[in-house]
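Sharing a structure, written as structure tokens. Questions coming.
The other protein chains are all here in position, but one chain of the complex has been omitted.
Here is chain A:
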């Protein structure tokens, strides 16, 4: 410690500041780890039972049935018109959309809030009532069986064309049916595609279950006709943000609660809030979950059951769209005509879909011992109140648990493993500067190895064991031929053949990045399987010794750092560490004793694989001294967004009036403005250090102002000279404000130009080889 500190001081005057932070943080870790040790010394049997419980291998999963099979053999029309009589909660009679609106408008909560708003603003009560009514009108669903039948018919046709099969676990359906009868039910599907909610309703209709009402983003309303169709099939629309609008919140929450409490229909929403463009689960949004749990917490219903649903697509319809979006090509606005243009997708093979209805989770059971429901005893329950700290953390924990439950039942296809391997190989190639690809038999061998490993980690892998591995590999590759090329028995990542040749090097780069990011999204599907072991592997890798404490500290640091990136339940550091140890010990990769964590002889391969799983993310969060851009995937705006969120959370940077500003002793606090004729730049410097003193996390970000200025040149479509000039100006500014000696910036730094519109990653003073060449050409 002392030597570390001295070296810090030598290097930079800021070190003492950083160190104090570092120490605090260490102290925190020691506290954490004392808990860990206590638990390790605890009763052996208890620990064992715990471990058994956590061993993912022991998880029982249901069998799947293909629901398209019947559709291929019988009339779609008859299916769409068949008798549909779902069983409802405690046999309630369904309520018309109009009656439901009345119930909401007459509720005590709406009355109260209307009165409150009237008092605050001086507006007439009638006026506000009308506004509430208008909000409800805009929001409310108008579920109609005829529309559902229309969708049942058309979707049957569409699904049969697009997909080979739609597999559903029927036991899950039975559990759901049971749950719907006994308790209000909330359906929580994962969100990877626009398809998700149509698919959900389609499945429930097919199995004669109550049709859900679905919370949808307002953006759908942009598609006039389609928006109304969706409304009539059970969607209700909520604004993406309504900040402090009390009335909106009241109407919205009362609407959801009324449907839930009375059990008129299962309520469905996406915990992740939006479609994950990366196939990696997004950290959960709590608003709707809060509302859904409220009736239970306030004692208005005996229980609420939450059903996580995992929808896994073998190929996502929006695959290439997402990659472009992540690279800053603007997301096309939802429009009806856009939807029709998307017809092109109809001609392709998208493999199969697996939908797994998870075990219903009882909110009552979940809250046992965690929430004191008595806290609502002293104020009338219809008066809206900000959730207490206790409830907030309960809802947060539950949300993470539910997203993990979704992850656990995601079906992985062999291609996911291949994509992981090909990506790692691709990065290796890039580092060595040669694009050689991977021999097919080598790929097969590695895939089989990875198959076994992932199974041991509890992956829900659909690998056809009766088919010889080479065939599995080749059929997977052929389904995804848009992303790989096979030449002379070697496989490598490449963009689709046959497209018109790229217009310039930028387009070439973009196209390459799209391919990589598409692949990344497949690899990401398996991330949750490897995440905890990978964090441990990286911690082992980074640690200077095999001391368990140090490795734990490192693990904890990484885990904390990545908690915006991955689904890591808050406060579960010790459990995650134990789980990671357990898995790696079980597979013989590590030997863990009371004091030490040692990599075994055969463990090196596993650890190398795991470390490289996490490596792109590590790179994305840092610019390492004297290193070059290696992973194209750090261009992903998702990664940058998460990195920034993490740095903010960790206190490395601060938000100042909506901007991220300096927080460094040598640079005045506040955003730095630099006016130039063409670009008004706001520079933001983010900086953080790891446990390992030699690694500095530095990222520099340009604010949205710059983005506005640079928009004409986005996606390399504009004039290169202008762009380069701005770049150079920028580098000058950087040098003015951040002296090389402070951060050794002269060696390298990274610039992310805006997150959404334009992305260019370059290596400051010395460009990476490839880019330097290209720059020379320009």
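Following the convention adopted for this analysis, a contact is a pair of C-beta atoms (placed from the backbone, for glycine too) under 8 Å apart; a residue touches a chain by one contact, two chains touch by 3 or more; residues count from 1.
Note that contacts and distances are computed from a predicted model.
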item	value
Protein name (UniProt record) of the chain left out of view, among "Aldehyde dehydrogenase", "Alkylglycerone-phosphate synthase", "AP-3 complex subunit delta-1" or "Pescadillo homolog"	"Alkylglycerone-phosphate synthase"
Given A:61, A:82 or A:381, the one touching the chain that is not displayed	A:381
Residue among A:72, A:123, A:157 or A:373 that touches the chain left out of view	A:373
Residue, one of A:98, A:115, A:299 or A:570, that touches the chain absent here	A:299
Residues in chain A touching the chain absent from view	299-303, 372-374, 376-377, 380-381
